[in-house]
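Just one protein chain is left out here, and the rest sit where they should.
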Amino acid sequence: MKKMTLAVLTGVLALTLSACGANSGNSPANNAGASSNDGAAASGTRTYFINPKSIGPAYWAAAEKGAIQAGEDMGVEVIFNAPTEADSSKQINMIQDMLTRKVSGIGVSPNDAKAVGPVFKKAAEQDVQIVTWDSDAPETDRQYYVAPATDEEVGELLAKTIGEEIGGEGQVAFMVAGLGSQNQIAKSDAAKAYFEANYPGIELVTMVASDDDQQKAYANAQNLIQTYPDLRGIIGFAGGEPPAAAEVVEQAVKAGTIEQGQIAITGIAVPSVVKSYIESGTIKTDIIWDPGKLAYTTVYILDQLAQGKEITDGMEIPNVGAVKVDGQNVFIGTLEVTSENVGSFDF
Amino acid sequence: MTTWTSRLPFKSGTLLVQLVLLLFILILFSFLSPYFLSVTNFMNVLNQMVEVGLIAIPMTMIIISGAMDLSVGSILAFSAVSMGVAFERGYNIWVCVIFGLLAGLMCGAINGYLIARHRMQAIVVTIGMLVMLRGLVYVVNEGRPISGFPDSFYFLGQEYIAGIPFNAIILVIMFLIANFFMKKTRFGTYIYGIGNNEEVVRFSGISVIRVRFILFMLSGLFSALAGVFLVSRLASAEATSGTNIELDVITATLIGGTHIFGGRGSLTGTFVGLLIIVFLRNGLNLLGVSVLYQAVILGALLLLAVANKKISGE
């Protein structure tokens, strides 16, 4: 019995330590922490919950910086958190928890556009401002959608880029993060439709999914080159795909299996990740937007809504610039990364 | 017989550690977050724990019987998507629910047939099923989420009765029924028996095959049920739903004091374990603690709960 009491005591002590440790470790980052809660409520500071699809990928890490920056600039509290995996049920649990915390607004990048419907409805009933970013949830109670451009535009841009690079002729393969994720489906469908309409000479041979796993993306690219010796182009629709494809192509060129420039690669990737491949010419053009600015805009729009101000087309957002507002959509625009400007990005 | 019953839980207060932990978590977060200790938050948490909870019932039984089922998450998704596809074909939603449950039951039956009848290793068979069913989900609906269910169906996962979420009420009822079966019926005794000494049970003329088969069928059925509730709560049937849910379920079961090698454990313990992990997660979310630390804390807690049990138990 004595032993057990001792054990329970150590357990309780350790948990206290871990809980406190986690708190103190985290509070400087998001300016939250338990102690500041009451003070925040009293002084009327607004709190926003910015919720990406998952925590871990470089893309979301860049977005976090923008969101935190926006919080500091506007004097509001920003909590940036998500589950470690892109899972819609865990994401919704987290949003529900944050609604309990009575935040002033939520900025969500939904894993499933339909599944967030009920929780958005609940949020709207509580007068919480709702903005989606990066991925949309149309037909819900969200007020605005912040994006670089529509999924269709991005998909078409990618298709156009690769079509021009390979001269409108030959086999092209798609690499996606997940076969089931909505923004991947929308982009790849648009790219496919663009090929059919504008480049009848381009044959879409297959679509492989990595489930966001770098090694799987790498093996997928290897298998593609092995299976389709006449492959001319690869489009990577998520941040992990273009670098994996480029790495494999560079290794194959080095080993002499394919010629330099035989396979053109484009896709969506953070510049810092594909920098070396762009410099070596394996990737000529990469499409991206600044995820930090996307998150910054999200916080800004939320704050405007919370203060009852209007969102107007062409409005100037500090640190971001003018944005295009089309109905309920806010577009910040895409960037083309090439060997000329790759050094100028800081994300 | 006496050797089995003497090892049943609750005799030596094995749950004490878990209860103290739960109480401690509740008190700690009540102090740390002003939003934690409220009826809405608690009901919210109850609403969220249903899927993991439902699957934890058969999982506890299976682990007590000395096996494991890793395919539950894929069965959940498979049933959910089967139900969705049937609904898209224009069937009545409740017919689709039954269809989804049957799909889960069938998956469980395949597991059970291979594991019980042919004595294959449960872990390998269920890993195979995990990969295969997840793949089949994509085959069935090409990865596109299915939605647009009628409002009457959302009742299951979103409505509250007397301020308590309907699905949580079902969960508690299921736990009570299952607990009764485990404690008061022969079937429960057989499960403990198989976990302790399969040979002896077999020589006493009890069909181990049948018991194991029923357990895996139950696991399939409850996973499907969890799938139905999940679809109702999220208003959408997705190909990715239930990914890695088996880890949450097993963690809850183990924190609840069920012995991984079988023979010992209880549904009450699992329920407490479940409460521990959901309240922990909810509390940390409310504090805005990053999920990275949450994972570390959960891992540490798991070690702690079990380490203490080892010291006190043996």
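Read from first to last, the chains carry the letters A and B; within each, the first residue is number 1.
In this section, a contact is a pair of C-beta atoms (placed from the backbone, for glycine too) under 8 Å apart; a residue touches a chain by one contact, two chains touch by 3 or more.
Going forward, contacts and distances are computed from a predicted model.
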Item to check | Identity of the absent chain, which is to be given by its UniProt protein name, from "Cytochrome P450", "Autoinducer 2 import system permease protein LsrC", "Transcriptional regulator" or "Tryptophan halogenase" | outcome: "Autoinducer 2 import system permease protein LsrC"
Item to check | Touch partners, limited to displayed chains, of the chain removed from view | outcome: A, B
Checklist entry - Which of these, B:L37, B:I161 or B:A295, touches the one chain of the complex that we don't see? => result B:A295
Checklist outcome for this item: The one residue from A:Q126, A:Q226, A:T312 or A:T338 touching the chain left out of view is A:Q226
Item to check | Contacting the left-out chain in the complete assembly, out of A:F49, A:W133 or A:Y218 | outcome: A:Y218
Item to check | Positions on chain B where the hidden chain makes contact | outcome: 70, 114, 117-125, 127-136, 138-139, 142-143, 202, 209, 247, 250-251, 254, 259-261, 292-296, 298-300, 302-303, 306-307, 310
Next on the checklist: In the complete complex, the non-displayed chain touches which residues of chain A?
Outcome noted: 54-58, 60-61, 64, 84, 179, 205-209, 211-215, 218-220, 222-224, 226-227, 229, 240, 243-244, 247, 251, 254, 257, 270, 272-273, 275-276
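Operating definition for what follows: only the chains that are shown with their structure count from here on.
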Checklist entry - Roughly how far is chain A from chain B, going centre to centre by Cα mean, in whole Å? => result 31
Next on the checklist: Which residues of chain A touch chain B once you look at their complex with the stated criterion?
Outcome noted: 3-4, 7-8, 10-12, 14-16, 18-19, 22-23, 25-26, 29-30, 32-34, 37-38, 55, 79, 81-89, 92-94, 96-98, 100-102, 111-115, 117-118, 178-182, 185
Checklist outcome for this item: Given the complex, residues on chain B that touch chain A span 16-17, 20-21, 24-25, 28, 32-35, 38, 40-41, 44, 47-48, 51, 138, 142-145, 147-148, 154, 158, 230, 233-236, 238-244, 281-282, 284-297, 300-301, 304-305, 307-308, 311-312
